[in-house]
Structure formats: structure tokens, C-alpha cells
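Yeah, one chain of the complex is gone here, protein chain that is, but the others are all in their spots.
So, subunit A:
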Amino acid sequence: MNSILSIHTIRFFALVFVQVLIFNHINFLGYINPYAYILFIALFPVKNNRLILISLSFLLGLTIDLFLDTGGIHAAASVFIAYIRPVILKSSFGTIYEYQTIKFNTVDFGSKLTYFTLITVLHHIVFFSLEIFSISKIILILQKALFSSIFTILISISITIIFSRKNK
């Protein structure tokens, strides 16, 4: 239990720092940045209390907002995906989720990709709608969400592959 707690604390701070100091300065093609900090929410243990996840997501989003001067945009998007995560889990992993035995290291690649894609796209749509904050620019919102999602998914998958523990 203790090791799980420390892993998640370290992951929280590591993701915040990497996001703020590296990922936000990539600006690929002028404006495309990955928002890989949502890995924290995606990889949070399934068995744990949802209240804790929602509160922690808020804290995570707000910390990112504090650094990037973005008001509460990241917090809102993070809280949103944290709340609807059970639905996404169910639709991407199906019956394994019912028995609450998902280990993100062991699930097969296809459903993991679906899971990350769903969570990233939803996060980005909420995020960019709030950031641009105008219905008339819906094309710009969708365009930014699409390009950034591709980038985020690539980065997230790479991070999980690099840091996954080998199962012997």
C-alpha cells in the first residue's frame, strides 16, 4: 500500500514538472502541445475510491493551471475525465473491468490504445472548448483538439511502454 502511495505521489509531481517545463514548450507547428499529465488520471488504480480520484484530478489540473496562467481550464477538463473514467474503462476493457482486476501492465495493446484515445480526446475537447471559449470558432477547437490528441496519445503510449515493468 505504502509503495503504491509513493509511486503515485512521485508520478504526480514528475508529470507536473515534465508538462510545465518540457511539453508546454514543444509548440510543434506553432501550437501543438501534448498534455501528457492526464496519464496520472488514466493510470490511477481502478479499485480506489472515486472521490479521491476526482479530488486529486482537480488538484493536478489546478497545479498545471497555476503554472500556465490558464485559469481553471486544465482543472475542469481533468475533473471531467476523472468523473467519466468508469464509463470509458467499461467501454474499452469490457468484462475485465467488471471484476475490477485490470492491471495496466498486462492488458493487451489494442484495448489500452482505445482507452487512452477515448480519455485523451474527451479531455482535449473539453480543454480547448474552455480555452477558446467561443462557439463560433468550433472548427478551430476541433482542429486543435485533433492534432494535440494525436500528439498526446503518442507520448502517453511511449511513456507507458518505457516505464512499464517487465513481467517475468
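The rule we apply is simple: contacts are C-beta pairs under 8 Å (C-beta built on N, C-alpha and C of every residue); 3 or more make two chains touch, one makes a residue touch a chain; residues count from 1.
Basically, contacts and distances are computed from a predicted model.
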According to UniProt, what is the chain that's been left out of this complex called? Choose from "ABC transporter permease", "Membrane protein", "Cell shape-determining protein MreC" or "ATP-binding cassette domain-containing protein". "Cell shape-determining protein MreC"
Residue among A:A14, A:V46 or A:L68 touching the omitted chain: A:L68
Of the candidates A:L21, A:V87 or A:I138, the residue in contact with the absent chain is A:L21
Taking the entire complex into account, which one of A:F80, A:F93 or A:F151 touches the absent chain? A:F80
Could you list which residues of subunit A touch the chain missing from the display? 17, 20-21, 24, 27, 30-33, 50-51, 54-55, 58, 61-62, 65-73, 75-76, 79-80, 82-83, 130-133, 140
